[in-house]
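Every protein chain but one is kept in place in this view of the complex.
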Amino acid sequence: MSTQMTVEEMQSFIEKAFKKCTIRVVELGDMYSLIEQETDDYNLRPGGTVSGPTLMTLADTGLYTALLAQIGPVALAVTTNLNINFLRKPEPGLIRAETKLLKLGKRLAVGEVTITSNNDPDPVAHVTGTYSIPPR
Amino acid sequence: MSTQMTVEEMQSFIEKAFKKCTIRVVELGDMYSLIEQETDDYNLRPGGTVSGPTLMTLADTGLYTALLAQIGPVALAVTTNLNINFLRKPEPGLIRAETKLLKLGKRLAVGEVTITSNNDPDPVAHVTGTYSIPPR
Amino acid sequence: MSTQMTVEEMQSFIEKAFKKCTIRVVELGDMYSLIEQETDDYNLRPGGTVSGPTLMTLADTGLYTALLAQIGPVALAVTTNLNINFLRKPEPGLIRAETKLLKLGKRLAVGEVTITSNNDPDPVAHVTGTYSIPPR
Partner (left out) sequence: MSTQMTVEEMQSFIEKAFKKCTIRVVELGDMYSLIEQETDDYNLRPGGTVSGPTLMTLADTGLYTALLAQIGPVALAVTTNLNINFLRKPEPGLIRAETKLLKLGKRLAVGEVTITSNNDPDPVAHVTGTYSIPPR
């Protein structure tokens, strides 16, 4: 299955969809996306780590881009469930989310996201999420 | 069990902890917190609804304030798991998170959060989350 | 909204649906069910507590009965997501699951389940789950 959108089309799409989006789309593939973001002061929390909401936002966008890469720019696909496990203290810097879709059905898509920081192979968070796909 | 922090102390604490925090602490009680936020353009997503990350941020802060109200300003308590179910399309405006702690152990605290928008009694999202409490 | 099935009809339905079912339906209401079970040796795990799978089975059945009470005996409704937090060591004996549906949509229903043991008010587990409803 080839992707319905290029990296450039996806980048343009998410920048229109979300104001002040600082996420970069790095790669799109079969049931797959890789996105990244440089953290700034607004992404930090006490202790100098990256905030949970920053990681959740990145993961949700990872799922969204992996899904839209398969089904095209259906803006109204919505998250129905997201579950995140925080695994390690994330260092500020470059955070990356690698998403694999586990299921792409007619009504629901499910994926998992692994988040790393500064290219450390040990993940800082792991996410699973479900998107509801509007009737087409 | 009485709370360890007043509403004013908690408000001051989260504003120092999180930059650009627009969340207001409304009420703190026994294993309980109520917080709220006015959504702005940056909290919206395609379709004119409040973004998932905005709701996740509010829920995480709800859990944090309910926990700190019990144990005092231990900034280094960290989320280990958060699970969110999105239930209804949230209208922009006033969003509120009501948190009840289900367990407050020595090492882990678990709570549930109900999020409503514009005082509609039907919740827009439901969250459960776990915080790890540092040794004291 | 009144229920589509009586307690007796539901009891008969789940006993046909699941072999060796020892769960009793206690009460059905608007977006609500209460069910219970006496634990036996097969429900225990090391340390003399009730096993996680026993609690998960009870919770899943709680969601199923609360849903079918609203929509009627649609056996093919299936769980798509279940999230459980184990809160306290459950004592063997009578375990009860109280389910509240948070959302009943056309395609998805979401509910939360509180599990107690031996009428202790502090819950031993808290569950949220999603059922996919087949087209009718």
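The chains carry the letters A, B and C, assigned in the order they are written, with residues numbered from 1 in each.
Definition applied: contacts are C-beta pairs under 8 Å (C-beta built on N, C-alpha and C of every residue); 3 or more make two chains touch, one makes a residue touch a chain.
Small disclaimer: the values here were computed from a predicted structure and weren't measured.
From the options C:T65, C:N83, C:T99 or C:T116, the residue with contact to the unseen chain in the full assembly is C:N83.
If you put the hidden chain back, the residue from C:E36, C:D60 or C:E112 that touches it is C:D60.
Contacts to the hidden chain, counted on subunit B, fall at residues 80-81, 83, 107-108, 130, 132. Interface with the hidden chain, as seen from subunit C, comprises residues 17-20, 41-42, 44-47, 51-53, 56-57, 60, 75-76, 78-86. Mapped onto subunit A, the footprint of the missing chain covers residues 83, 85, 87-88, 102-103, 110, 112, 123, 126, 128, 130.
We adopt the following convention: only the chains that are shown with their structure count from here on.
The chains that touch both subunit A and subunit B are C.
As for how the two copies subunit B and subunit C face one another, over half of their interface residue numbers coincide.
Ranking every chain by how far its Cα centroid lies from the centroid of subunit C, the top place goes to A. Centroid to centroid, with C-alpha atoms defining each point, subunit A and subunit B lie 22 Å apart.
Distance between chain centres (mean CA atoms), subunit A to subunit C: 33 Å. Distance between subunit B and subunit C, defined via averaged C-alpha coordinates, is recorded as 28 Å.
Residue positions of subunit B touching 2 or more other chains, listed in rising order: 83, 85.
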